[in-house]
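This report concerns only the one structure given below.
Note that one protein chain is taken out, while the other chains of the complex remain in position.
Note that the chains are named A, B and C in the order they appear, and that numbering of residues resets to 1 at the start of each chain.
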Amino acid sequence: MTDLTVSISSIKMDNPSMLASGILDETGDSLLRMMSVGAGAVVTKSIGMLPHDGHPNPCIVETADGYVNAMGLPNPGMEEFAEELRVIMPTPAPVIASIYASSAADFATIAVSMEEAGAAGIELNLSCPHASGFGMEVGTDPATVGSIVAAVKDAVKVPVMAKLTPNTAELVRIGKAVEEAGGDAVVAINTLKAMVISPEFARPVLSNRYGGLSGSAIKPVGVRAVYDLYRELEIPIVGVGGICGWRDAAEYIMAGATCFQVGSAVGTVGPEVFTRIIEGLEAFMGEYGYPDLDSMRGAAHE
Amino acid sequence: MTDLTVSISSIKMDNPSMLASGILDETGDSLLRMMSVGAGAVVTKSIGMLPHDGHPNPCIVETADGYVNAMGLPNPGMEEFAEELRVIMPTPAPVIASIYASSAADFATIAVSMEEAGAAGIELNLSCPHASGFGMEVGTDPATVGSIVAAVKDAVKVPVMAKLTPNTAELVRIGKAVEEAGGDAVVAINTLKAMVISPEFARPVLSNRYGGLSGSAIKPVGVRAVYDLYRELEIPIVGVGGICGWRDAAEYIMAGATCFQVGSAVGTVGPEVFTRIIEGLEAFMGEYGYPDLDSMRGAAHE
Amino acid sequence: MSDVVRIKRISQESKDTSTLAFDWGAHTVPGQFIMVWIPGIDEIPMSLSSTGSEKTVTVRKVGDATSAIHALQEGDRIGVRGPYGNGFDLNGLRTLVVGGGVGMAPLMPVLRTVYADLVIGARSADEILFEEEARRYCSNVEISTDDGSLGFHGNAVQLAEAMMDKGDYEQVIACGPEVMLHYLFQACERRGLPCQLSLERYMKCAVGICGSCMLGRERVCIDGPVFDSERLRMLPEFGRSRRDPAGRIVDL
Partner (left out) sequence: MSDVVRIKRISQESKDTSTLAFDWGAHTVPGQFIMVWIPGIDEIPMSLSSTGSEKTVTVRKVGDATSAIHALQEGDRIGVRGPYGNGFDLNGLRTLVVGGGVGMAPLMPVLRTVYADLVIGARSADEILFEEEARRYCSNVEISTDDGSLGFHGNAVQLAEAMMDKGDYEQVIACGPEVMLHYLFQACERRGLPCQLSLERYMKCAVGICGSCMLGRERVCIDGPVFDSERLRMLPEFGRSRRDPAGRIVDL
């Protein structure tokens, strides 16, 4: 029997798959739906202090092998979203609240509100590449990252994970800063800073001009990032970027990921992608003699 | 009539397409072949002081939308390659010699040898993501980059372009360093640092473990890089990354590129990709009223 | 599929509604929609009111983006991507089609494909859309206006109910304001008549990942926009509330 259970500190999961932040996770019902198709945990849309519409349309472009998006962190705000969570609690799988803010204090405030509403963990969005004053802009400096992680760890009891940007040569240093500040896990990667231009209209397509590239296109970059992090960090790594089948998930786990997240493939494959990945992973582990995830994790490093 | 001619300092081209370094450009005959299918200029394989076998196989992986490669800079060395060039001179299109070295002095030595052999320009490979002591490792520090550019500029009369790595948040600063050191152009982007793992064999596929992602997958990242550079630099920008059709080329030009290079598409589409891109670009420019490349360049910034 | 198309023809359908025609090769089915990009303004969902190789959208002017569309000239270009959504299930059942206002748009490809009776509802006579063309396909076209300026004086649901009671329809296909659709649904439920209703929610990605168009557990952009009775019953929000662009609950 293959054992797919896994945990990140106190977050216990039936399987290592998580819904990535920003994907069908702005409402309670959508979170429940993703649990029903097999997600081992779900991460919410990144939630801020106040309601926010996000960038005007167009905020997504379909590319050959993924998406370039600049949603601009739309969210109903901490208070209204806490209510969404309260309504669905208790849930069949853990809910991890992704949060964003422009100061350590605000991060802590939102984290507390999410914990109170039932979140089993907090994911700090330190990596959104297309929101000024937030995301990546706070997430490329190791000291700032450390102070945010420390502030949130002080404020809540649930595990705190930090989501990192790949748009830097300093990825591992920032991961170290998370670890040193007491973070429970790092999540890598967020989207790659990107742009799509319309030749006919001679302008960037996205209203925000810049966006973030996700989907299969970025998988080899994400796998590399996780591999790099695993060499230097002790805390668990959650791998994300371009996973759309069990092979991709297996690559991330062998690179060193404890869990993995699926985002774009919910669109390109469909929500059932979770069921398929988990079934495929289980079959692979059975055939290749991995009794559990521990035995497989980091296997590509040997 | 649409005018497709363009120049980078003294390098005059019939059209703005260039063969990217590392693609069918290790022998004189292969360079001639790429000119025959329409490349406006060709960039050679990156040449070092001494012959080098490169990394053992496997050194390439085909991904959904591109390649991950770690050739490891195989090349016959400066002397033998200079001979390849001498044999084919004069050529119907300019040959730009890509060179790599681990010190500014070596860069200058190789550049001189290439100039003497007939190269119309020099491209400094400051960006290969998978060769220790070379490439990206010398190309992520603005001061080092500046000193290499200055040394090569001192040594040769032909234009000198510096090829930048996208694996850094400092891209624009490094571009600035090239400009300040007297570089004639920047080339962006080289491949994204990446890895592919084989689940079945529980190991990275490439013998070098790390490789560089190229092809359609990276186009939105390359376009963004060129857009960023164009905002800050005065010198011309050569765009490269994922171009496989005229639309892609048009995106780069509108982002601010003076010329563009095509690499992976020579494999995925075929060498005729040059003819097709140029024809498509000409038709587009005719239909949308761009008499020449100047009128189109940077159009997405307005 | 994302493209730039050139507007071939513009027809004024009523004082605030126009149809724009363009050639676009994408294969589409009745009930699907596209995202229309008006550079510098917005990108908005629009049902296809023709689904052949010549496509049309029929646009009611209600705000910035739709006004910008109304300002376009023949020969101008727009960005389109899609088609998105599931479309209607054209199953051969005897069908009553009910269109309210610009909700007629996605119903036109249905009427061109299946033989059905039709109710067109609007506030007043000058807002009735596609009557002439519809009469070419349908034996029985009935009109309702809120102000009684044409046809039945009252709303489309009342008229449709009367027709359901007379006729022997096996299903109802409809599009229009959600409140109308909600009453229509209840009328059908009372009669045990299955429905296919095309709904709207605020759309951003249209590809089923952003979650802005959620209606209960359903993504209107990809699981919809057409919902059948079975799914409608599981959607307590239907007819009651929607989400604004920030994801907040707003009463209808």
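Just so we're on the same page, a residue touches a chain if its C-beta (ideal position, glycine included) is under 8 Å from a C-beta of that chain, and two chains touch if they have at least 3 such contacts.
Since the model is a prediction, treat every value here as computed from it, not as a measurement.
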{"item": "Which displayed chains the hidden chain touches across the whole complex", "value": "B"}
{"item": "Given B:Arg33, B:Arg247, B:Arg276 or B:His301, the one touching the chain that is not displayed", "value": "B:Arg33"}
{"item": "Residue among B:Pro58, B:Pro142, B:Gly245 or B:Gly280 that touches the chain left out of view", "value": "B:Pro58"}
{"item": "Chain not shown: contacting residue from B:Pro74, B:Pro142, B:Gly182 or B:Gly280", "value": "B:Pro74"}
{"item": "Where the missing chain touches subunit B, by residue", "value": "22-27, 29-30, 32-33, 36, 45, 51-54, 56-62, 67, 69, 71, 74-77, 80-81, 198, 200-201, 203, 205, 263-264, 266-267, 270"}
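The definition used in the following text is that only the chains that are shown with their structure count from here on.
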{"item": "Chain closest to the middle [Cα centroid of all protein chains]", "value": "A"}
{"item": "Longest centre-to-centre distance from subunit B, chain (CA-based)", "value": "C"}
{"item": "Separation of subunit A from subunit B, taking each centre as the mean of its C-alpha atoms, in whole Å", "value": "34"}
{"item": "Inter-centroid spacing, subunit C versus subunit B (mean Cα positions, whole Å)", "value": "50"}
{"item": "Chain centre separation (subunit A, subunit C; CA means) in Å", "value": "36"}
{"item": "Contacts with two or more other chains, residues of subunit A listed in rising order", "value": "200, 203"}
